[in-house]
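If you scroll down you'll find the structure; I have some questions about it.
A single protein chain has been removed from this complex, and every other one stays in its place.
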Amino acid sequence: MSDDDRLYYWDYLGLDRLLDTQHLESEQAGRPAHDEMLFIVIHQAYELWFKQILWELEAVNTTMSQPHIAERELSQVVQRLERITEIQRVLLAQLPVLETMTPLDFLDFREFLVPASGFQSVQFRLIENKLGIDPDHRPLINQQPYTAVLSDRHAEQIKAAAEEPSLLSHVEHWLERTPFVQWGDFDFWSEYRTTVDAMLEREARIIRENPSLDEQGRAEQLAAHDSTVQTFATVFDRDRYEDLRGKRERQFSHEAFVAALLITLYRDEPAFQMPHRLLTALVDIDEGFTAWRQRHALMVHRMIGSKIGTGGTSGHRYLQKAAERNKAFRDLYDLATYCIPRHQLPELPPEVQQQLGFRFHTGSDETPAAGS
Amino acid sequence: MSDDDRLYYWDYLGLDRLLDTQHLESEQAGRPAHDEMLFIVIHQAYELWFKQILWELEAVNTTMSQPHIAERELSQVVQRLERITEIQRVLLAQLPVLETMTPLDFLDFREFLVPASGFQSVQFRLIENKLGIDPDHRPLINQQPYTAVLSDRHAEQIKAAAEEPSLLSHVEHWLERTPFVQWGDFDFWSEYRTTVDAMLEREARIIRENPSLDEQGRAEQLAAHDSTVQTFATVFDRDRYEDLRGKRERQFSHEAFVAALLITLYRDEPAFQMPHRLLTALVDIDEGFTAWRQRHALMVHRMIGSKIGTGGTSGHRYLQKAAERNKAFRDLYDLATYCIPRHQLPELPPEVQQQLGFRFHTGSDETPAAGS
Amino acid sequence: MSDDDRLYYWDYLGLDRLLDTQHLESEQAGRPAHDEMLFIVIHQAYELWFKQILWELEAVNTTMSQPHIAERELSQVVQRLERITEIQRVLLAQLPVLETMTPLDFLDFREFLVPASGFQSVQFRLIENKLGIDPDHRPLINQQPYTAVLSDRHAEQIKAAAEEPSLLSHVEHWLERTPFVQWGDFDFWSEYRTTVDAMLEREARIIRENPSLDEQGRAEQLAAHDSTVQTFATVFDRDRYEDLRGKRERQFSHEAFVAALLITLYRDEPAFQMPHRLLTALVDIDEGFTAWRQRHALMVHRMIGSKIGTGGTSGHRYLQKAAERNKAFRDLYDLATYCIPRHQLPELPPEVQQQLGFRFHTGSDETPAAGS
Partner (left out) sequence: MSDDDRLYYWDYLGLDRLLDTQHLESEQAGRPAHDEMLFIVIHQAYELWFKQILWELEAVNTTMSQPHIAERELSQVVQRLERITEIQRVLLAQLPVLETMTPLDFLDFREFLVPASGFQSVQFRLIENKLGIDPDHRPLINQQPYTAVLSDRHAEQIKAAAEEPSLLSHVEHWLERTPFVQWGDFDFWSEYRTTVDAMLEREARIIRENPSLDEQGRAEQLAAHDSTVQTFATVFDRDRYEDLRGKRERQFSHEAFVAALLITLYRDEPAFQMPHRLLTALVDIDEGFTAWRQRHALMVHRMIGSKIGTGGTSGHRYLQKAAERNKAFRDLYDLATYCIPRHQLPELPPEVQQQLGFRFHTGSDETPAAGS
C-alpha cells in the first residue's frame, strides 16, 4: 500500500469540505460581522447531531418494526436510545455558547439572514416525525402548517416521513404483544383493578372517619379523592379511554397502555428489566427535547426580544408552545399517575415469576447460582 | 496551641450535626424505603445552595443600596452575581440525580411525607423576594397565596422580606443615576429616537416600493411593520409607558429603562463595561431560575403524573406557571426589542467618549499606553 | 391529627440544624471574609453527596455479598451504581463554583483554616475503601499514611472499613460464580484462546508478507506485534497472571477475569445484559472519581499555586498522584485490551444460547413472540 492510500484523519472526516461550508452573509454584503461565524458553526453542530440522532432512530425503528424482537436486540435498542439522551445533554450545553453572543452582536448581521430561520430545520422535523409527534397537533407558524416554510423538496420529504410508522407506533405494537398480561389463570388487569378499588375505598373511608376534619375540610378532601377516582375511571372504563383517544389525549391502544403499566410495576422481573429501561429511555428523550425547546425559547427571547424572528414569527412563543405540545410519549409520561405502591402490588403467581426469570436457575435449588 | 485546639475538617464543617439530619420517615413508620435518603439529601443540597445564593444576594443588595457605588465595588457585585449563575448550573445538574428515582421508588415513601412539600421552601421564597419577584403577580397554590402553606414564623419572615427593597429596585435606582444620558449638549434619548424614526420610515418605504410584492403581501408586511412601530411607541410615549407600568408589564421607571438601553448600546465604552456585565448577569440569573423551574416541572410531572402533589396541588402545573411568571428582570430580558444595529448607532460626542474612558490616556498622545 | 403533627418541609429536612452549621472562622477571628461562606457550603454539599454515595455503596455491597444474587436484585444494583455516576456529574459541576473564588479571595481567610484540610474527609476515604482502593497502593501525605491526618476515632473507623470486604471483592466472587464459562462441551477460555492465537498468527503473517514494507518498517511492526503477543500471554499463562497479581498489577482472580471477559464479549445475550451494565457502571464510577480528582488538582493548583496546602502538603500534586493510582476497577478498565472483534467471536453453541435466553420463547416455535 502506498503512502497515498493510507487513511488520513483529514480526508476520512471530509474536512476539506466540512470546514469550507461556513460562508458569512455579512461578509458577502460587505459588512463582515465577527459573530456570524459562531452563528453558522453552532447551527451546523446542531445539524450534525440531528443527523446522528436520525441515524440512531432509524436503526431503532428498523429493529422495532419486526413482528418478533429478539431479547438480544432489545438491549441494543436501549443502548441507542440512551445515546440519544446523552446527545441531548450536548444540545443543551451548546445553548450557553450561543448566549455569549449578545443581542447587539446579533444585530450586526441579523438582517442578512431574513427570511431563513431555524423553523426550516428539516432534520429536526424528521426527528419529530420519526418519534411520532402528531402532525395535526403541532403549533402553526405564521398561521400556516410547519411545512409551509420549507422548500418543496423538503416539504415532500417531511410529509412522506410523517406517513411512515413512527417509533411511537412500533412501541405500541411491541407493547401489545407483551406476554403475561394474561397467563393461565393470572389476569393482570383485573388484579390491578381490584387492588386499586380497595385502595381508593380505604382512602375514602379514612377521610369520612377522620375526626380531626371539620365539615369543609372533609368536603374538600372528598372532592380531591373523587377526582382521583375519576382519573382511574378513564383507564378502567374502555369507552372513556377510547373517548380520550379520539380526542388525542391518549395515544396508545388500551392493550399497549396496560402492558406498559405491567412492565412498570414489575420492572424488577428479569424479563421486564430491559423493557422497563426502554420505556424509561423514551420518556428521557421526550423530556430532553422538551427541555431543549424551553431553553431555546428563553435564549431566543433574550436575543431578539419580542420582535418577530427572521422566519417571520415570534420565535420564542412558537418554541414555548412547541415545548408544551410536541411530546411523543405523553402516555408513558403519565404512567406515574397509575402506579401503586410496591407493597400493595398483587403478587405474581410463582409460575409467572418463573417464566419471567432465567431457566438455568430453576432446575433445582442446588443448582450453583449462575451469574449471580 | 494544644492538639485539641487545632482546626479539624470534620468540626469546621459541623459534620457531626450536618450528617445527622437525615431521618427517614419511612423508617420511623416501620417500612424503610431506600430512596428516601436520596430525597432528603438532594433537598438538603438544594437548601445549602439556596443559603449560599441568599448570602450573595444580601451582600449585593447591601452594596447596591448605597447612594453612591464606587466602581471598585461594581466589579465585586458582578463577580457575586456570576457566582450565582454558576451555582444555578449545579441546581440544574442535580435534577437528573433525582430522576434516577422512578415513580415506583417514590411511592415507597411518598405517603409518609404528606403534606410536606417543596412549596414550603422558605429560602427559595426569600430568594425570589430579594430578587424582586412581584408578590401580587405570583401564581396561587390551592387558590391561596404562596405564604398560606408556611408556618406562621416563616410566613412573617417572608412578608417582611417582601417589604424590603429588592435587587430590582436597587438596580432601578442605580440606573436612574447613570451619567451621560444627558451630558452637555448630548441628549441620548432624542438622538436614539431620531435614529429609530428614520430607520422605521426607511423600512416602511422599502415595503411600499418593493415591486415584487403583491397587494396582499404588501398589506401583511405593512401590518407587521406597524406592530414594530407600536412597540417603539410604548417607550417613546411616556403616557403609554406609564400605562404599561401601571399594569405591571413594565417594572423600571422610564429613566432607568433609558439608562439600561444606553449601557447596552454603548457597552464597549470603558465606563459601561462593568455596568453591562451587571445587566447581563441579572438576565442570566432570571434565565437560570426559569430553566430550573421548567425542568423541575418536567421532573415532577414524570414522577407523580397528573396526581396532586404532597402539598395538595398539581406540582408541575404550578411550577410551569411560576416559570412563566416569576421573572424579576423582565424589562432587561426585553431590551433586545429596542436594540438597533451598531452601525446605525448615533456616535457619542468626543467629550463624552473621553469621559467614559480612563484619564491616563488622554493627557497627550505621547503618554505611554497604559494597561494597553 | 393536629396541625402541629403534620409533617413540615423545614422540619423534615432538619433545616434548623442544617442551616446553622456554617460558622466562619474569619468572623470569629474578627476579620470576616465573605467568601468563606462559599468555602464551607461547597464542602458541606460535597459531604452530603458523599453520604449519599456511601448509602448506595452500602446497599450495593449488602446485595452483592450474598452467596446467591437473584436477577431481580441485579437490576437494582445497576440502578444504584448508575445513580452514583449521576451524582459524580454534580461533583464535577460544583468545581467551577469554587473557582469563582479567586486566590486573593481565598487568602482573606486561608490562614484561619490551618491545618484543617480536605485530606481529612473521612467519608471520601470510606468511599474509596468500600470501592476497594488498595490501602497499600495509596500515595502518602507528608510522607505519612493517609490516616495520620485523621482524628483517632476516624482513623479507626477507616481502618475497620478497610478490612471489610469491598465492592471489588464482592464483584470478584460474583464473577467467579458466572455460569457458562464452562457448560457441557463448551469451554469459553479455550475457544477464546484458539481464536486469539489464530488472529495473532494472521497478523504476523500479514506483516511478514507485506511487500510495501522495508526492512526497518517490518522490524518495527513485528516488534509492536510481539508486544501484543506478550500482552495476551499475561492472561493465557497462569503463572504470569499470578505474578502480576502478586505485584498488584492485576486484582481479580483469573476466574473472575475470564468471566468478566465472557460477559463483555457476549453482552447481548439476555442473561448477560444486566451483568454487562453492572461492569460498565463500575468503570464509569472509577472514571468519574478519577476525573474529579484531576479537575480538583487543577483547581487547587490555580487556587494556591505551588504553595503547601492548609494540610501541609502540596495539594495538587497529591491529588494528581491519587488520580493516577486510586482506581478500584483497573482490571475492568483494561478489558478493552483483550476484546476481539465481534465477527471473529466464537459462536456460542445453541444449547448455551438457549440457556442465556428466556424460557417462554423456547417452548415451541409457534409460541407467539413475547414481550417482543
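Per-chain residue numbering starts at 1, and chain names A, B and C are given in the order in which the chains are listed.
By definition in this document, a residue touches a chain if its C-beta (ideal position, glycine included) is under 8 Å from a C-beta of that chain, and two chains touch if they have at least 3 such contacts.
What you see is a predicted model, and the numbers here were worked out from it, not measured in a lab.
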Touch partners, limited to displayed chains, of the chain removed from view: A, B, C
Sole contact to the chain not displayed, among C:L265, C:I285 or C:L356: C:L265
Contact set of chain A toward the excluded chain (per top definition): 6-10, 12-15, 17-23, 25, 34, 37-38, 40-45, 47-49, 51-52, 55, 59, 79, 82-83, 86-87, 89-90, 93-94, 96-97, 100, 112-123, 151, 154
Touch residues of chain C, complete complex, unshown partner: 31, 99, 102-104, 107-108, 110-111, 224, 227-228, 231, 264-265, 267, 280, 283-284, 287, 290-291, 294-295, 298-299, 301-308, 312, 333-343
Positions on chain B contacted by the hidden chain, ascending: 1-2, 67-76, 174, 177-180, 212, 263, 267-275, 354-362, 368-372
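Just so it is clear, only the chains that are shown with their structure count from here on.
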Numbering shared by both copies at the chain C-chain A contact, with half separating same from different: same
Where chain A and chain B are represented by their mean Cα positions, the distance between them in whole Å: 30
Geometric centre distance via CA averages, chain C-chain A, whole Å: 31
In chain A, residues with contacts to at least two other chains: 267
